[in-house]
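Only one protein chain is missing from this complex, and each of the others stays in its spot.
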Amino acid sequence: MKKLINKPDDVVTEALQGLAAAHADLVRVQFNPNVIVRADAPVQGKVGLVSGGGSGHEPMHGGFVGLGMLDAACPGEVFTSPTPDQMLDATKAVNGGAGVLHIVKNYTGDVMNFEMAADLAGGENIEVEAVVIDDDVAVQDSLYTAGRRGVGTTVLAEKICGAAAEEGRSLAEVAELCRKVNANGRSMGMALTSCIVPAAGKPTFELGDDEMEIGIGIHGEPGRERVKLAPAGEIVERLTAPIVEDLPFEQGDQVLAFVNGMGGTPLIELYLVYNDLNRFLGERGITITRNLVGPYITSLEMAGCSITLLRLDDELTRLWDAPVKTAGLRWAT
Amino acid sequence: MKKLINKPDDVVTEALQGLAAAHADLVRVQFNPNVIVRADAPVQGKVGLVSGGGSGHEPMHGGFVGLGMLDAACPGEVFTSPTPDQMLDATKAVNGGAGVLHIVKNYTGDVMNFEMAADLAGGENIEVEAVVIDDDVAVQDSLYTAGRRGVGTTVLAEKICGAAAEEGRSLAEVAELCRKVNANGRSMGMALTSCIVPAAGKPTFELGDDEMEIGIGIHGEPGRERVKLAPAGEIVERLTAPIVEDLPFEQGDQVLAFVNGMGGTPLIELYLVYNDLNRFLGERGITITRNLVGPYITSLEMAGCSITLLRLDDELTRLWDAPVKTAGLRWAT
Amino acid sequence: MVDVAETEKASGRMSLGHDDVLRWIRAFAAEVEANKEQLTQLDSAIGDGDHGINMQRGMSAVLVKVDATGEESDIGALLKTVGMTLVSTVGGAGGPLYGTLFMQMGMAVSGKEELSSDDWAAALEAAVTGVQARGKAEPGDKTMIDALIPGRDALKAALAEGATFEDALRQSADAADQGMRDTVPLVARKGRASYLGERSAGHQDPGATSSHLLLEAAAETWGRPGQAR
Partner (left out) sequence: MVDVAETEKASGRMSLGHDDVLRWIRAFAAEVEANKEQLTQLDSAIGDGDHGINMQRGMSAVLVKVDATGEESDIGALLKTVGMTLVSTVGGAGGPLYGTLFMQMGMAVSGKEELSSDDWAAALEAAVTGVQARGKAEPGDKTMIDALIPGRDALKAALAEGATFEDALRQSADAADQGMRDTVPLVARKGRASYLGERSAGHQDPGATSSHLLLEAAAETWGRPGQAR
C-alpha cells in the first residue's frame, strides 16, 4: 500500500485537521463526532444544507462547504457512511430557523444513518427534509432492491440547491429543487485500477493489465462488467449511451456535462474524455451549455472517470452560475 | 499502459480540443503550432504573460490562462518543451503594446526554446523579458551545471505576476517581481509511483512496493535518492527540512504553503500532508498565512506530492489574493 | 465472585445475569476481531470491503464503553448502550442495523436483571423485527436477515419442543450458520451487493456472516461449543 499517510486508522482525522488548518476562512471542523461546518453557520433564516458520506471521495463533501453550497458535511470513515450523531450535530449547527435539508446519496448505510439522524433532529424540533440522490445508471433500478447509487449528480445538486438556499427559498422549495436535479441527472463511471482502503491495506479488487471495470461505483464496488481496455472514445460511448437512453436525453436538450476524475486519473485525460463526450453529444444534437471537468467525487486513488449529464433549464442554469465559495468549487464571488 | 486516451500521438491535441470546448469563455486554442490564449487577448496596455512547457503537468500552464494570471500558454508534447514557433505565436497574440514576459521553468529545453523565441520576437519588435524559475532544492545548484529545476514556484509566480500585470505594472516591474517570487520560493517533491509517457507506453522508472523516490522532478526524472517507504510525517520532514534550510526560512517568517499533488495522489492524502506540514512549520515558528492544496503542477498519473514554500510580504500577499479567473485557479472575481 | 449463571446453567435451570450477557458481548467482540479479515474479504467481493473493519471498530468501542460503565445490573440498559455505541461508531449499513438490533433487544428486556430462555427468545425476536423495520430486507435478499431469521426460528422451535436452553442455542447458531451459507447462491436485492445484480451470486454475504458470529457467540458462551467444522 503506497499512500501518503501515517497510521491507517488516523487518515480521516488527520486529513480533517489539514482541511481545518487550510480553510479556516471557509469552515470550522468539529471532531468526535466529526463535522465540517461553514464558518458563519448557522445563517439565520436560510435553509441549512447538510450532506455526508464516507471519506475518500474528496473534495466531496467537505470541500463543498461554504457560501452557495453546503452548510455542513459529515465525513465518515473511509467509504463508510457517517453516523447519526455526526448528522445530528451538523443539523443543529446549521439550523438557522428555516429547517435543514439532508442530501443523501442512495446507499443503504447513508440512507439509514440519515433516517436515524432525522428522527433525532425531529426530537429536537428541527424541521428536516431528506432527498436521496440515485443517479447511477450502471445499477438496475427496481422497487425490490436498494435501487441506484448516488454519484456525480450529488455534486451538482449540492451546488444548485446551495444557490437556491442562499436566495432564501423555503425548505420545501429547496427539497423540491433537489428532487428535480436528481430527476434530471444521470451518471455512470468506470475504473482502470482499483483503490486501496487504508485500513484494508490492499486493493479492493484486482484488474488485469488489459482490463477495465465499467459501471463501477465510488467505493471500489465491482461494476456492471469487466471488459478489455478500450480507447477513450469507446469508453465514453459505453458510459454515455446508457445515460442518454435512460433519462432519455434528447435532441435539442441543453446539458451540464460533468467529467469526473476518480482520484488517480490526471486532468489531461479528463479533458481528452471531455472532448470525446462533446463530440458524442454533438452528434446526437445534445448541446453542452455548462461543464465541470476535474476530480470532484473521487474514490481514493482509483484511476478512471465518471460522466454525469444534467438536463438544464433556465432555472438550473442560473443557479449553477450563482456564486459559490468553497474549497472545492469557487466562482463569481 | 492504462490511460483514458485514444492514440498516444493524439493525446495533446485531443486534450487541447477538450480544453477549448470546455473553457471557450476563458481561452481560445490555436492548433499547429499549439497555443492557448486568453479569450480577450491582447489586453491593450497590459504586459502579456506567456509560459509554457511540456504537456502532462495539467492544469499547468493552460489551466492558468485567464484574467489575473497568464495571457498565453504553449503546451509542448508530453514532457517535452514546446517549440519557438509556438512561443512566438503566443507572444504576438498577447502583446498589448506593453511588452511580454516569458516565465520559463529552468530546463535546458525550455530555456533554449524560449531564448530562440525571444530572438524571433525581438526581430518583430516585441519587447520580451524572460525570467527563469529554478526553485527545486532537490537539485544541487551550481554555476557549472544546468542548475535547479523549475517546479512549484512557477504556479505561484504566474499567479502573482498575473495580478501585477493586471494592475498595469511595466514589463520591467513585472519581471522584477517574478525574480523576487523565484528568489523567495523553494520546492521539493517525491514520488510513490512512476508515470507513463503515452508515447513510451511503459513506466519511466520502476519502484519497489516498499520504495519511494525523494527529490523527484515533474517528468519522472529520477530524484535525489530512493529510500524505503515512510509515514507522511517523515516524508514531509524529508522534503521540508531542505527547503527551510536552503532559503533559509526563519522563525517569524510568513509563508504561502503549497502542497501539490503529482497527479495520481488523492486530495485526502494531500490534506493529511498539509496537516503534517503545518505542524512541522509551526514547531519552527514559521507561520502559514496562505495556502494552496491540490494537483496544480502534475506529472501525469504519478502518485506523490511536492511542497513549495514562498516567503510572503505584504505585496506578495496582496497580489496572491487578487482576483483570478482561470480554469485551474479562480477566486474573488 | 461466584458466577451465579454458571451454577444455574450446570443445574439445568436457565437464567442469564448481567455478567453473562456481558460475556456474550465480549465473545462476539472476540469473534469479530478474529474474523475481521474474512468479513472484510467477503465485503470486498460484493461490497466495499469494510464490514470487518467497521464491526471491529464498533465492538472495540463497545468494550471500552461497557468497561467504563461501572456497576450496573439492568441488562436492558446494557444492551441499549451497546446498540447506541454501535450506531455512533460503526457507520455504514452495519451501524444502524447492528445498533438497532441491540437497542431493540434492550427495549425488549428493559429493566430486567435476569433473562429466562423465553426472555432471550423475545429479545432475539425484537432484534430481528427491528433490523427488518430499519433495513426493509426480506428473507432471500442476501443480508444479515438470512442468518438472523433461521437463528430466531430455530431457537423458538427448539424451546417450544422443550429442548434445553443450551440445545436451543446450539440449534439457533447452527441454523444461522446454514442461513449464512445459503446466502452464497443468492442474488442480492438489498445493500451494496445489490448493485452487482447477478454478479453478486456465488459469494457469501458478509452481514449474514457476522450475524452468524453473533448467535454462535451466544451458543458458545451460554451453551456448548459447536462441532468443529
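Here the chain labels run A, B and C in written order, and each chain numbers its own residues starting at 1.
We take it that contacts are C-beta pairs under 8 Å (C-beta built on N, C-alpha and C of every residue); 3 or more make two chains touch, one makes a residue touch a chain.
Quick caveat, the model's predicted, so the values are computed rather than measured.
J.: Omitted chain: which shown chains does it touch?
T.: Per the touch rule above, the missing chain touches B.
J.: Given that one chain is not shown, which residue among B:S51, B:S81, B:T308 or B:T326 touches it?
T.: Final answer for the missing-chain contact: B:S81.
J.: For the full complex, which residue in B:T108, B:S170 or B:T289 touches the chain that was left out?
T.: B:T108
J.: Could you tell which one of B:A72, B:I103, B:A138 or B:L270 touches the chain left off the display?
T.: B:A138
J.: With the missing chain put back, which residues of chain B would touch it? List them for me.
T.: So the residues of chain B touching the missing chain come out as 33, 54, 76-85, 107-109, 112-113, 115-116, 136, 138-140, 142, 144-146, 149, 197, 199-200, 204-205, 217, 219-222, 224.
Note that only the chains that are shown with their structure count from here on.
J.: Find the chain most remote from chain B, comparing centres computed as mean CA coordinates.
T.: C
J.: Central chain, going by Cα centroids?
T.: Going by the distance between chain centres and the overall C-alpha centre, it is A.
J.: Using CA atom averages as chain centres, what separation in Å is found between chain A and chain C?
T.: 33
J.: Would you kindly tell me how far, in whole Å, the mean C-alpha position of chain B lies from that of chain A?
T.: The answer is 29 Å.
J.: Calculate how many whole Å lie between the centre of chain B and the centre of chain C, each centre taken as the average of the chain's C-alpha atoms.
T.: Comparing mean C-alpha positions, chain C is 56 Å from chain B.
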